[in-house]
Each structure stands twice: as structure tokens, then as C-alpha cells.
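Okay, so here's the structure we're looking at.
A single protein chain has been omitted; all remaining protein chains appear in their positions.
Labels A, B and C are assigned to the chains in the order they are written; within every chain, residues are numbered from 1.
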Amino acid sequence: MIADLTPANKILEKTERYLSVRHYSETQCKPLLIEDYIPQPVVFISPPKWHLGHTTWFFEEFILKNYYDGYRLFDDNFSFLFNSYYNTVGKRIMRADRGNLTRPGVEKIYDYRKYVDEHMEKLLCETEDENLWNLLVLGLNHEQQHQELFLTDLKYILGHNPLFPVYRENYDLTNQQNESEGFLKIQEDIYEIGHSGKGFCYDNELGKHKVFLHEYEISKSLVTNGELIDFINDDGYKRFDLWLDEGWTWVNENKISAPRYWHLIDGRWHQYTLAGLKPVKNRNMLSHISFYEAMAFAEWKNMRLPTEFEWEVASAALDWGKRWEWTGSAYSPYPGFTKPPGAVGEYNGKFMVKQIVLRGGSSATSPGHSRATYRNFFHPHFQWQYSGIRLAKNHSL
Amino acid sequence: MIADLTPANKILEKTERYLSVRHYSETQCKPLLIEDYIPQPVVFISPPKWHLGHTTWFFEEFILKNYYDGYRLFDDNFSFLFNSYYNTVGKRIMRADRGNLTRPGVEKIYDYRKYVDEHMEKLLCETEDENLWNLLVLGLNHEQQHQELFLTDLKYILGHNPLFPVYRENYDLTNQQNESEGFLKIQEDIYEIGHSGKGFCYDNELGKHKVFLHEYEISKSLVTNGELIDFINDDGYKRFDLWLDEGWTWVNENKISAPRYWHLIDGRWHQYTLAGLKPVKNRNMLSHISFYEAMAFAEWKNMRLPTEFEWEVASAALDWGKRWEWTGSAYSPYPGFTKPPGAVGEYNGKFMVKQIVLRGGSSATSPGHSRATYRNFFHPHFQWQYSGIRLAKNHSL
Amino acid sequence: MIADLTPANKILEKTERYLSVRHYSETQCKPLLIEDYIPQPVVFISPPKWHLGHTTWFFEEFILKNYYDGYRLFDDNFSFLFNSYYNTVGKRIMRADRGNLTRPGVEKIYDYRKYVDEHMEKLLCETEDENLWNLLVLGLNHEQQHQELFLTDLKYILGHNPLFPVYRENYDLTNQQNESEGFLKIQEDIYEIGHSGKGFCYDNELGKHKVFLHEYEISKSLVTNGELIDFINDDGYKRFDLWLDEGWTWVNENKISAPRYWHLIDGRWHQYTLAGLKPVKNRNMLSHISFYEAMAFAEWKNMRLPTEFEWEVASAALDWGKRWEWTGSAYSPYPGFTKPPGAVGEYNGKFMVKQIVLRGGSSATSPGHSRATYRNFFHPHFQWQYSGIRLAKNHSL
Partner (left out) sequence: MIADLTPANKILEKTERYLSVRHYSETQCKPLLIEDYIPQPVVFISPPKWHLGHTTWFFEEFILKNYYDGYRLFDDNFSFLFNSYYNTVGKRIMRADRGNLTRPGVEKIYDYRKYVDEHMEKLLCETEDENLWNLLVLGLNHEQQHQELFLTDLKYILGHNPLFPVYRENYDLTNQQNESEGFLKIQEDIYEIGHSGKGFCYDNELGKHKVFLHEYEISKSLVTNGELIDFINDDGYKRFDLWLDEGWTWVNENKISAPRYWHLIDGRWHQYTLAGLKPVKNRNMLSHISFYEAMAFAEWKNMRLPTEFEWEVASAALDWGKRWEWTGSAYSPYPGFTKPPGAVGEYNGKFMVKQIVLRGGSSATSPGHSRATYRNFFHPHFQWQYSGIRLAKNHSL
């Protein structure tokens, strides 16, 4: 991690950024009922309450405990409750049990946030420690990741309620159209991949390195809902020859016949959005699609997904950031990747198997939390992110 | 079902009983946070919110819809949300999904209760229909069953929270001692079993019939915590020869080594109670024990569990009602058992396989909801009820 | 166990009976290919090779090791390989692994049988020990049980091969018709239940005792294939109201729509038999039916299954022995039941939960292995035995 704000006279700016990010998390929760904070419908979804607590614990565990002289934990149990997956920092509740925790109540979680924020603010005014600032930036980026997960997890919770409740009127994050069309051609060459410079990045973006790319073409637009409906109407979900073998198993075992949140009502496709149930608009960019579906769709189009390198090289000339874009690349370490020591070393490296890289960012991504080198990753069957498809092809095609 | 209140001039009494039972459910919820109403930690536990809605739906579905002229449903979706297992009355959400429903919010459930109660009160004042009154009594008994489930389900939810939250101070339902000791001898004879008379009972108690019992002895007291600790200390949970084969599998697969809610802390047994974590008192009656454990304990004592018939015959001379008592009897229909037509026929009969009869009643049972002929039933591995052990033996022993 | 042959001068008779039962097991295997001895398609099926080894091990373990001076085990590993479920006599391979054991080869199993038989013959000629003789009789009855399991397990193995191989021409064990019809009325009275006298019985038949039976009627005939086809045609497998709740789950999860081994081919019902695939004959007695199906069928007929006591009391006047008949009784201990000490105590008692009693005997039961007090038992979902339905009703119906 490289801090993006180093001079001592920027203390104020840092504190303001801290408070701003922290405040954003709470603003997101404004429309919630207390009831909405609790459930964990499936194991990969976390309750809103847990997101609020966990992001706060991150600052307490990694910063306040180490840098704030005489800091007293808000509650001794919270480390156990709000540690996500850091084996380095001790025991934690099983991930599947997050939805059982009615206590501490929501109000106490807000007290916890306030307590930590007050101590953080005090600490930030008094220190210029570079390591602390690096951890601060990491913690804020971490919270921003959870802000996006908050939205996608909440959509899952509300979207599986047969009443299709509205989170916020007019807050439909799927309602975007492409601004460009056609394909961009990129020449064969050696290119540089990975993050450099002073801004923040995660460890998995480091190890700036060279890759050789053959000539390729990459679409300027993302696949639309209308194109996916064509795929459905051409029996795309029923033709084994389009699918990866594990994708075909996934389709059949889960009876998948459309993107998540889609419902065929009286012959017309609808989708649940955070603004409630809406008709699917053909011209909007497709979202909530798994890697398996993305691969089958590309096969149906006689094209392919771009690799994450092809994506990164082309990105400066592309319009991106409204959907996470499945690449054709498995999530692996860059040549020079090294895990940081201690708990933060568990942030990324240990997940580098069986997952797929997504690039770009979505309409649910927090402001300022996107960059061209960002490597998001999920298992290939997940649909609950705002994920879409950009196609690529070899020049000869 | 046989109504216990028939004369027309008892309308007032009925209405008061209705309101009293309904009010009791809400009183039980007083100490809850909104958060506590939501979770369903495992599939056999229902969220408090669901209990409140489901019992209300029962009156709406079976009484108001049929007897109240021009009744308008409070909400069209509620039948789908709050039907438990009645296939006769249409679709319902999967049992495992009850914990995902944050909406309708808790407040709306209370509105629902109020709406239904107002209509019920009006209806009750205007009718003397015998069938309606029978359904009313069934509905109230149904709600009382859920009042007990509310307590045991809530104990499960709070008792699996690592913070061991208190529901109510001094509300420890496990804190009872035996008042008698020794064995009661019952002579060989033909006895009558089952319910008769005018009071309410469930269909599974009907078919009053004769059974022949050989001479036997039945304990006047229930097994205590201290005796169970002796069993533990004698390696009772580790000796295969004491256990039913499926019980032994259950012990090993679930790593069972004590009753549910028991924790060995610094060499001393503690148990979670609705009043928080407490040291186990040796002289108190044991609770939260499965049938498998009850059978193994009886084997260890060279005794056996009484059959449900032996229990019922002896019950007049026994002190009972503080623990559900596992009997040695599988849950089967009485000779003259017939299922009532329609949805209420699904109340009991369809569960008569693989389950075990419990007799008596527990300290969590609602007032007035016990009788000697009552047949409770659960699968043999369940521990989450206030269940205990009464021993029996053949006279020759 | 009570030996049925006690006088010392009956040594010859015993030896002959021993050799006759043992020989019968091998005769059953004559039509097999070596390949057929091996597989275990599902966990509750044992490979033919295992049956041959396990029954032999029983004699070695319980008789030769204890009664034959200087006996040397045929192979030290065989106790580990061929112990079924006796925890008392040490470790054993997991039940699910029986189908993996290609070695020892089939030939060696026959060598094992020969070795044990030679030593048994020698031992039987030299002893008059009453205990040994009791164990001998138990061992022979045990082997007869496995002879029946051999046939039903083999039918499962061959019957799930898409080629429907023939075990023996003309060996169709489902090809029997009823010889009587109508209902038999039994008067209300106290009756005696259980085994007495000198002949062999299992421990679960002991504890002769009295039961009171109300007047009832029991069918003289078993349900036929034709009646079951009527049930199918009346949507019997699709009407939830006919089924136990767990039965309904079983039907839906396993997509059950007919008895096991039935196939609808070009609109006509066929069934796999040990003589190959055959058209279903309407007048034959139904077989390969689960308890769940039996209960649903009885419900459809507005009747019920007889209890095991009703069955036993009526049995002298019934024609039985061609199908195992599901009773309405859960498998529970008789009032005076006591487990024998040691390993033979694991024979029956530890299975007395969640299972259902079947009475009678089937066309696959070995000669001489039936009696009116015999209590067979299986879990309610099993169909692979030659199991059928006898109906009963209350007199008032």
C-alpha cells in the first residue's frame, strides 16, 4: 500500500476523508428498518449490521489498538463478532452465523461507530505516522468495498422477499445505457500491467510487469438486456454446447433460466431493483450475470471475454465503471506478488484459486473506489453483483 | 375438537378468553428488541415475528374468511407469508426462508394483530355458531402452543449468541426441583386411555380406548442435573452400549457431550437460561435433553422410560408439568383416530411417523394448556424444548 | 434365545442342519458371475461376497473362537472386513466401503467358508454345550436372514442395471396370488403376544405379554398390483392429503410414482424380477412398496394398516408368508424386553427407533425362517424388500 496523502499539513484533509467515508456508510442505511439490518439469507451474504460493525472493527483492530495510547476496546466481544476471515487476529464466529446475532442491537453498533470515530479523529489529529496513514487508507478502501457489498447484499435480502420492497424510490442501479458502440482494435505489442504511482492500490495490483498481447478487438459497449433476451429466446440456457461443463451443471441444478432478479410476468421480463420491481429495459446494460452465463453468451456470439490484461490495456479508451465486467482470466498472482506480513496479508492472496477476475466497477461502487488496475474477483457462479459482459475477439475473426 | 364453552350467555367469557390469550403473546414479546424478532438460525426454529403473524393468520384464514360477512383481508400476501404447513390452504413460503423476511416490519405485524383482533371481537359478539366456537378454541390452543415455541425458539436464538443475552431477569425456566421421591407401583389391569368429557382436546387424544398394562413402577421424581452429571462422569456419552444405534450416530456426528445450553467453564457446568448464563444446580430437574439421551440414561440406570399409556394411567398420582417427559412410545394414531376433514385434518395425523410422544408439559407451557391426555411429539434428536426424563421399571426389577 | 434341539443324541441332526443352511447360501450364488459378487450400489445394500463372508465370520467370531480349543483364525483381517455392526467385537470397515473390497477374492471367501465349516463340523460332533447350541441356532437364523437379504440386494444390483439381467429363468418371486378374500372379524378381548415354547426366536419376540384389543376386521387378502394401479390412476402419488408429511417429502424428493422396479413402457406397467423384466400382472400381490406408500394407499381406501398385535392375533386364521406386511406399529421393545449381554445384545434392541414392524415373511424368506411372532423391521422409506399391504379397519366402519 502506498499512501496517497503524505504531507503533515494534510491532516485535516485526511480526517475529513475519514469522516466522509464513514458517514457515507451510515447514509446508505437511512432507508432501512431495524428489521433489515439482521438477516443473512445465504452464507455469502452478510447482514447490514455486520457490515457496519466489521468495517469499524477494522479501524479498532488494526489502528486504534496499535497506535492509540491507552486505547480501551469498546467491547471485548466485538473482535470475536466482527472479524471476517483474518485467522491472524484470533477466533471469530462462523460466517454462516452472522444472521443469528440480534444482539448487540443496531443502536449499539452505531454507538460503536461513534466511539471509534471519535478516537480515530483524535488520533489522526495527533500523528503523522506513515504506517498509520497507510493503514488508514487501507481501512477506508476496505469500508468502501463493504459499502458496495452492503448494496448488493441488501438487494439480495429484499429481492428474495416475495413483497419486493423498495429500498429507495428512483434508486435503480441497473438503469444505464451504453454511450459508445463498435470494437476497438489494439495492436500486438508488449504492454505494462499493474499499479504504479503514489495512489492507493491493493497488494494484488502490485508487481507492475510486462505482458505480450497479440492483436485483438474489444467491444466499446457492454451487452444489453435486449441481447440477453435474444439469447434466452434462442434457447441459450438450454443448449449444453454453449456452456462450460461446470456451468451446465450449475444451470441445471439451480434451474437457472435468466439473470438473477429477473421474473417473467405475463410474458414480459421484469427485474427487481432497489427501487422495486420494474420492467426490463432492452437498451440498458445487462447486469447480475454469472461468469458461466457470460461465457455461454460469448460462445453464442462466436466471441470471447477479454483477458484482464486486454481489458487493462484498452481501458483508457473505453467507457467503463457501470458494471463489473467478467474477464476470461482466473484470479492469480502477478509475477512479483508478495503477501504483506501479518493480517493484512490475508486480504487478497489466499483467495487466488477457482475465482475469476472482474474489472471496471459498478454503479454500486462507492465514489472514488475505481481504477483501471483494480482486480475484483468472485467465484464463477455468483450473480449478485452488478456484473455484466464486454466481448472481445481476435482480429482475424 | 369439543368446545368447552357452549351456552349462549358465555359470549363475554369467550371474548375475554380470546383477548387474554392474544394479549399474552404480546406480553411475551415485551423484552424484545426489534432485532430479536427476525432471525431463524436453523430450519426448525421460527422467528418471533413469524409466530406473531402465523397465529393471527390462523384466525383470519379459518374464522374471519368464513364467518365474517364482507371481511377484507388485511394484506393479500399474508396468507403466503404466514401459512405454516397447511397444503390445503394454498402456497406458502419455504420453511427455511422465514428468517429472510424483514418486511413486513414488526410494527405492521402488530397492526395485523390489532386488525384481526378487532374483527374477531366484533364477530364473537354477534354469533353463537358452534363450529366457529370450536375453531376459536382450536385457534387459542394453537396460539398457546406457539407461545411455548416462542420461548423455546427465542432461547435458541439468544442461547447461540456468544454474548448470552438476558431475555428477562430472574426468568429461569429450568429452576425447579422435585417435590416427591420414590416409585409408584401400578397394578396390572385394563385402563382407559384418551380424552373424554367436554373440554378441548386435539384430535390425536381422541378415540378413548382400553389398554392392558402389566404391573409396573414409575418414578415420582424427574431425573436431576446432578444425576446427569454422574452419567457424564461415568462416560455415559462415550459408551456405545448405552445408546440406540441412531442415537450413537447422532452423538458422534454432532459431538454431543452434554444437554443443550450446557457449557463447561473452568471445570464447572453452566447453562444458558432466559435469565442469562447460570451455574447448573444439581438438585434441579434436568432439561433440554433429547430422546436419545433419555434412552441412554435409562439404560445406564438399568431402567426404562414409561410408555405414554403408563404415564397417563399414573399421572393422577404424579407431580408433573414442569418438563416435557419423553416416553418410550412412538407417536402413532389411537385405534379410533380419524382425521377431521379439510385443513385442520393436517394438524396432527400427518406427523405420525418417526416421532416420539412426550407427556406432561413444561415451565414454558402457557397457563391452562396442560392436561393428562395431551400428546406432544418431537423427533428423537431434538433438545431445544424443556424436556426431561422420568424413569420406569418392571415390578420384578 | 431358546435352543430348539437339546437332547445329546441329536448331534447328527444339528450338524446336518448346519450344513444344510450353509449349503443353501452357496446354492443361491450358483447363477452369479464373479462380477456380481462385488458392487454396493447404495449404502444399505451389501455385496453378495460380503454376505458370504459375514455369515461365516459370525460362526468364527462367536463360536469357534470361544469353543474350539486351539482354533486359529483363517485370516486375521477378516474380523475387520466382515463385522457388520457389532461395536462390542472391535473395529470394522465403514458400511459404505463394502463395495470397494475386490480382495480377498471370491475364491478365498469360499475357502474361508470351507475352513470354518470343517471346524464347525468337528466341533459340533464333540460337544453338547447348551450355550454353544444356542449360538449355533442363532448363527443359522442369522445366515437365513442374510439369505433373504442376498436375494433382495442382488435384485437391487441387477435391477438397476439398464440391461435388466436375469438371475434365474422362471425365478419370479413376485408371482403369487391371494387364496382368500373378505375380512376376518376379531372380537374385543385380552390376547397374549410374543413367543413362548421351545423353538428358536429372537430376543425382540420375548417378553410374552397381554394386550387388550378392541374389535377389528382384518383383510384375508393382500393388496394386488391391480389395486395399486387404480391408486396410481386416481393420482394417488400426487395427492398430498393421502400422505404422511415425511412420506410426501419422500415422494417429491425422490420423484416416486410407482413401486420400486416398476417401469411404464409404452403405456403398460412392467416390473423387473429376478427372472428379468416382466409385464405386471394385475391379480398378483403387490410388492416392493414402502411404508409411506402403504399408509397412503390405506388412507385412499379409508382403511388403515393393522397393528402388529392385531396381525399376530389374527395370523392363525390368515394366509401369510409371501410378502412382508407393513404394520401400523413402530418398532419398540415389548414390556419385558431385556438385551442379552455382550455382542448378541446388539442384534435387535439398538434399532428400536424410527423403524416400522413388518410381519409375515416373503417369497424370498428362507424355508423354515418364518413364524407368527417374528418381528421384522425397516425404515419407512425402504422398498427393496418383498413388502406388501394388508388392510384393516375398525368394526364400526
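Everything that follows uses one rule, which is that a contact is a pair of C-beta atoms (placed from the backbone, for glycine too) under 8 Å apart; a residue touches a chain by one contact, two chains touch by 3 or more.
The model shown is predicted, which means the values in this text are computed figures rather than measured ones.
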Across the complex, visible chains touched by the hidden chain are A, C
Pick out which of A:L32, A:I93, A:I256 or A:A330 touches the chain that's been left out of the picture.
A:A330
Among C:D97, C:E118 or C:D235, exactly one should touch the missing chain; which is it?
C:D97
Missing-chain contacts mapped onto chain C:
33-39, 41, 49, 77, 80-81, 93, 97, 99-106, 157-158, 160-163, 165
Hey, which chain A residues sit against the chain that's not shown?
85, 87-88, 190, 209-212, 214, 216, 240-241, 243-248, 291-292, 295, 304, 328-330, 332-333, 335-336, 345-346, 350-354, 356, 380, 394
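Note that in this section only the chains that are shown with their structure count from here on.
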Are the chains arranged, by touching, as a line, ring, star, complete graph, or other?
line
Chain A to chain B: how many Å between their CA centres?
45
For chain B versus chain C, what separation do you get between their C-alpha means, in angstrom?
37
Expressed in whole Å, how far the mean CA point of chain A lies from that of chain C is 58
On chain C, where are the residues touching two or more other chains?
none
